[in-house]
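Complex shown without one protein chain; remaining protein chains in place.
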Amino acid sequence: MTGVELILLLPLIVLSGAAVAVMLAIAVRRNYLAAFLLTLLGFVLTIMAVALSPGGPQRNVTALFVFDDFARFFIGLITGAGLFVAVLAFDYFRQQRGQFEEFFIMLLGATFGCAVLVASRHFASLFLGLEILSVSLYAMIAYSRDREISTEAGLKYLILAGVSAAFLVFGMALVYAQTGALEFSRMPYITASPDEPLDIIVLAGFGMIIVGIGFKLALVPFHLWTPDVYQGAPAPVTAFIATASKGAVFALLLRLFAQTDVAFYPPLYVTFVILAIASMLFGSWLALLQNNMKRILAYSSIAHLGFLLVAFMGRGHIQSTAAAFYLTAYFVTTLGAFGIVSLLSPGERDAEWIEDYRGLFWRRPFVAVVFSVMIFSLAGIPLTGGFVGKVLVILAGEQAAQWALVVVLVTASAISLFYYVRVVGIMYMPAEAGGADRPALPGLSLQGGGALACLTGLLVLLGVYPGPFLDLVRDMVTTVYAGVLPR
Amino acid sequence: MMLPVLILVPLIFGVGAYVAARVSVAAARWIALLSLAGNLGLSIYIWIAYFGPISLAGVTGPWVLEWDAPWIAPLGVHFHVGMDGLSLLLVVLTNLLGVLSVAASWTEIEERPGFFHLNLLWVVAGIVGVFLSLDLFLFYVFWELMLVPMYFLIAIWGHENRVYAAVKFFIFTQFSGLFMLLAIVGLYVLYGSQTGGTFEYANYIGAPIPRGIAMVLMLGFFVAFAVKLPVVPLHSWLPDAHTEAPTAGSVILAGLLLKTGAYGLIRFVVPLFPWAVADFRPAAMTLALIGILYGALAAYGQTDLKRLIAYTSISHMGLVLLGIFAWNSLALQGAVMLVLCHGLATGGLFIFAGALQERTKTRDIRVMGGLWSTVPRMSGATMVLALASLDLPGLGNFIGGFLVLLGTFRAYPVYAAGASLGLIVSTIYSLRIIQAVFHGEKTVDWKIADLHPREVAIMAVIIGALIWLGLYPQPALDTVQPSLNVMQQTPARGPAQTPVDATPGAP
Amino acid sequence: MLMELWVVPALPLAGFCVLALVGKRLSRWLVAGIGAGSVGLAMVGAIYFSHDFMAFEPTGHLYRESLWTWLNVGGFSPDIGLYLDPLSVVMMLVVTIVGFLIHVYSIQYMAGDEAYSRFFAYMNLFVSSMLILVLADDLLILYLGWEGVGLCSYLLIGFWYQSAANARAAIKAFVVTRVGDTAMAIGLFLLFTQLGTLDIQEVLVRAVRQWPVGSATAIAAAGLLLAGAVGKSAQLPLQVWLPDAMAGPTPVSALIHAATMVTAGVYLIARMHDLFIIAPPVQTAVAVIGAATLVLAGCSAMTQFDIKRVLAYSTISQVGYMFLALGVHAWSAALFHFMTHAFFKSLLFMGAGAVIISMHHEQNMFKMGGLRKQLPFTFWTFLIGACSLASLPLVTSGFYSKGLILWSVWATGHPVLWGAALLGEFITSVYTFRMVFLTFFGEPKGEVSARPGPIILGPLVILAFFSTVAGCVHIPRPLGHFRLFARLVEQALPVPPMQPLPIATEVVFQLLMQGSVLLGVAFAYVLFLRRNDLVAAWTARPAGNALHRFWFSGWGFDWVYTTLLAKPYVWFAHASRDDAFEWIYRGIGAINRGLHEQLSRTQTGLVRWYAVGIVIGAVLLLGLVVFL
Partner (left out) sequence: MATIPIHYGLLLAALLFVVGLVGVLVRRNILFILMSIEIMLNAAGLAFVVGGARWGRADGQVMVIIILTVAAAEVAVGLALVLRFHGWFKSLDADRASEMRG
């Protein structure tokens, strides 16, 4: 291993090192604040490592990893998400009784798994990263010991993730058995020409890989776990699942199908189209009259992943840029939304029912405005990042001549408007007289408010002046195509 | 630099009003009023300076004022605003109605006045932005942006069924707007590379778009504008929204928001897709006819005063649609005049309805009647407004309606003759307003106050403007004419275009 | 000198503005002064300008005055301008003189009304609009005045708005005339589209140049204008609004619904005569409509109880005469009758008004009677008006004007129409003297509460004078052949194409007409003064009763319109109250809600079911991948 490779690996090293450091610190002395601060430090150092690492296209480290700009971008994004989740979790668990220092180890571990996923160029590292992420998540989801639903959610996720991992790994095995390739880059030219049909076992293998990935991304019909897990998990963990976990898997999907041509063989292509359409529509319909905020956000995340798939439906700079930008906006938005749910949660339960938010604007204007901005971004209203993201996705879809998909996208957006507007509306209603029996929602801490303000600022910046960031995204993300011969 | 100021002033002072309301409610109202009045002054100054006898404008192009700055460079989006006669008049109207609606809600809005004025001013800003945008992307941004504060205006300060109405309004307009977004992006994707990869509106005029694609893209735009206008099967949101909105909301909705639809059709749909418009014309004109008659019919059947007025808007906007699709200078000028005057007259009617509701706490005309002697000033003012809406000569609406019909008749006599029935049905519903509220026997012995001086001033401004536009509309017509000329010439520029204006003229 | 003609319509308009804005704060005398004074000044102006016009004889017998360009768009540039020729001189004079007298009359007649200033405001606005109508240089301005008078008619019919019936009558008047107005508007579109202008003189010149006689376009254009005229002048089939319009105060009926506004249609046709000449079928239609209307309305007039409704039907009938005259190209005869009719009909209305206020606002003639003694002044003036209406020979103006019409009809070769007109003469004198006998003769049935004061009687006397002598401006050949009026009018209107018939024939026809008139008077005398039982017996029979009811209800037009148009419209309107299109969107909403509920059911919460979901998805996906 050369020095350059070591530097390239630095983000992973720092992340895992931080996990170990937190563990050791806890072993020495239990201190919630210290564990939190160490975690923060770990995340910040990781981000610095990402920023400082040389980057560029095709920075392979061993057969397993590649630290090109694409990976750097997504590691940075995911680490950022981890950082915000840490801040949220710090406030969230402070409200509860018990010892929560170990949570941060899990968080760092899960983030590490995500980073591995994003940087992997090999089935082995893919699987490892995925499992590191999953195992950490099992524990994180079930972390609120005194809540029944937390355990229930953890167990559901455990079983279903296990099944899906089995699908994934079996699919890999099929592909391997037929092609002998475990590295993505060795798979592009499985057939001599695109007209020639692909070997059926390879196709089946990729099909099963899609099942595994589809589960993680909560695409319809692999989405059934989403609302239950979102609801049962502690709010910061939900935020992490919705963002970092999905983002990492999506990045992996992008890389896998950027390096291989497989996705554009008609059968798989059609599959993706169907998955996208089903996810967009079903997600929106499921959320329509839902009263639980976390479940609404769960269903809406299903729809949003469907939107993302629209951008995925072409292979070009516009598509990958659109996807990355959309994902970024979605990260910021989702973190903000779950952040509010998390920060407003009193110790004994989560602030998850929309009735909790009735009249919020008149009591807590700042929080309500932040939440409104987040919801508007989810709904794709201008001057938020979500809007620019949606425009880019439509652009990408139309560029790929996916007219049916964009029309479905628009329709699903319209359906989803109903529940977004409902949530916003509730916040601006006058608080009802009988609302006194609900426990008061806790106030914001400095760091919590700061995090929210920061996210809002980011979101508005992405919406109002997205140009520079767009350039950055395009330059970084398109490195994923480096080394792939155009076909 | 004046154009961004026109947009920024309400935005900034909206926040100002919100902050000020924490200290003093009156301060918030005055800030809102004065900022909009300032804006109005600025726009009138522009009018006089650039369209008056001694014009500051150079001879180049239709845009007397322009401001351009790159915005989202990677996509070629510019913050490009420009003003010609058409947008100028609409901006003047916007600011005028803005001032009037602030004044009209002076005593109506007691709750949360700060946030109210914030929303009100932001709607105005959004609408001004819509009228000024020359970049399709920017246009869409403003288009969507004005909906959000409007949603709040309805949902927070509306009447009984406000949440339903607000959500309906929001979904209808957003959904249709998304189709426009598809069309805008479609234009960009398909023809952007040939025009330098921008969203610049002017660049797409005369683009060689094949017929089929042009029709699809045109329909994308049309749907968005048709919902706003509204065209009949898509009008369902309007009665609810108008009825439930607070007075200022209704005024802005009827007076301005609907006009953005008309503006969009004039500015974008026809110049961008002349061919497709020609193909679509029979359908659009039929829809217009249905709208004129159905709106009037449904208006007559209402018992809720604001709902009644709302349906009259549908009828009038059908006439506007007819005029736009007839696309000759007479009909277009008529449509613009109608847009202006309908904004004033219907805005005035909603102010009246709001004032009445504030006093009687009801909008049900079945319990009204015989109010003339109780509120003579209100009655007289409403009478004039009702007469305006039945196209009485001497008031501005007549000029608009007459020109639309005249222009349409030149090219499509059958449609014009059908639309002329609108003159009869509009009489029926307009007189019903008067009869039900002011005439007849008193069903309930209302003891209510007549218009206050503030309200009298509002009505005086509206009526004065209507009479002015009715008797000497030439300044307005002259202001619009150059931009209409430009738009009517544009089809000739494109290589694959055929002229749209197939006016037979005299045989 | 002829200039600043605009002052004439502007004066009443100024009066309106003052009264409308500050009228409530002014004293009653000031209101009356402004209201009547502004019209009086307009009258002075009108007389002055007319004198000038006749004295200076401007070139081409016309004077134009352009104030400003109303609008100028795409070749459409109507001027706001005034046009004075003998035709409009006559109209202007009649409007201002009669208008002024009625205003004076109203000072006392309306004295007790709380909305005194509103009344005068509306009346002033009316006079102004009417003057704009008759002085208009351009069809668009004419349309402005046209709609303006319609508006004032609406406002004044519904003046006593507290009664829902009055308000309904007002709406009916407005809507029915608007139907005609709409046709007229379409006519204007057609004219402009084909001829490229709406300037009246230019339209006529170009029409004659462009269109051959009988061309379809000309017929269409003239027909559409005719529809407008029919609506405004309450001719068949749009006459239904006028009887109900009597809900307004009596001076209003006198001014608007007798003397001036209802003759706007006559004016329009006369003004556009060149257009009608090149559309012979329309011209015939005008005559036929006139003849039919005069007979039908006359029959209805014979059956009414309400004195004002008798006069209303009579107005319809008399305007029918004018239409008949127009239809046979007897332009000056129509205009002549318009003038005399304005005098005697407003006299009759004002007399009836005097009776009505004397009788506690009683309008039913059967509850009056014997008023000859109690209200002598009123009686005599009313009688003069009635004689003129019935055109009793020699001393009444109606004799001359209607005689001219009948003679013109015959002389232009329309014997059938002439027969109808003659029948109309008979009917006219029957209902006129029925009214006189029932009201002023016989036994007194009610008591007289108040006697009309001098301000009411003054205008009556003046109008009685005019009703008597106005006929002298045109005296037929057998009696001296004095053609002052016709000579004046023929400067603007063509001479009717009369056959040169010997004077003896004219004498014979005059006698025939007089015979029918006198027969009618006798008939009325017998039936309504001597043998009341005959009428009662006749109407008691089924056939008689049916006919009576049929005539009484105005030949069932109201019933037809109500059943075929008004009721379905109202029904549809009420059906549309909850917008039918709403159901589409409710349906869409319900579909989405249903989908939400069905899909929510798949979220069972059972982990094994979720695994089944994954498996099903996987199977479908693999099936797709493998078999596609």
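Some notes on this structure:
Order of writing sets the chain letters: A, B and C. Residues in each chain are counted from 1.
Methods note: contacts are C-beta pairs under 8 Å (C-beta built on N, C-alpha and C of every residue); 3 or more make two chains touch, one makes a residue touch a chain.
Note that the structure is a prediction, hence the values are computed from the model and not measured.
Every visible chain touched by the undisplayed chain in the complete complex is listed here: A, C. Across A:N60, A:Q96, A:T151 or A:T411, the residue that sits in touch with the chain not pictured is A:T151. When the missing chain is restored to the complex, the residue among A:F90, A:F104, A:F123 or A:F184 that touches it is A:F123. Touch with the chain omitted from the figure is made, among A:I13, A:I201 or A:I274, by A:I201. Counting the whole complex, the residues of chain A in touch with the unshown chain are 123-124, 127-128, 131, 134-135, 138-139, 142, 145, 148-149, 151-156, 158-159, 162-163, 165-167, 169-170, 172-174, 176-178, 180, 182, 201, 227-228, 231-232, 290, 295. Interface residues of chain C with the unshown chain, by the touch rule above, are 600, 603-608, 611-612, 615.
As a working rule, only the chains that are shown with their structure count from here on.
Centre-to-centre spacing of chain A and chain C amounts to 78 Å, using the average Cα coordinate of each chain.
Each chain gets one centre point, the mean of its Cα atoms, and the points for chain A and chain B are 43 Å apart. Considering their complex, residues 20, 24, 68-74, 76, 80, 114-115, 140, 143-144, 147-148, 151, 154, 158, 161-164, 166-168, 170-171, 174-175, 178-179, 181-182, 185-186, 188-190, 192-196, 569-570, 572-577, 579, 581-582, 584-585 of chain C touch chain B. Put simply, chain A touches chain B in their complex at residues 362, 376, 379, 381-383, 387-388, 391, 394-395, 398-399, 406-407, 410-411, 413-414, 417-418, 421-422, 425, 428-429, 465-467, 470-471, 474. Interface of chain B with chain A (complex): residues 70-75, 112, 137, 140-142, 144-145, 148, 151-152, 155-156, 163, 166-167, 170-171, 174-175, 178-179, 181-182, 185-186, 188-189.
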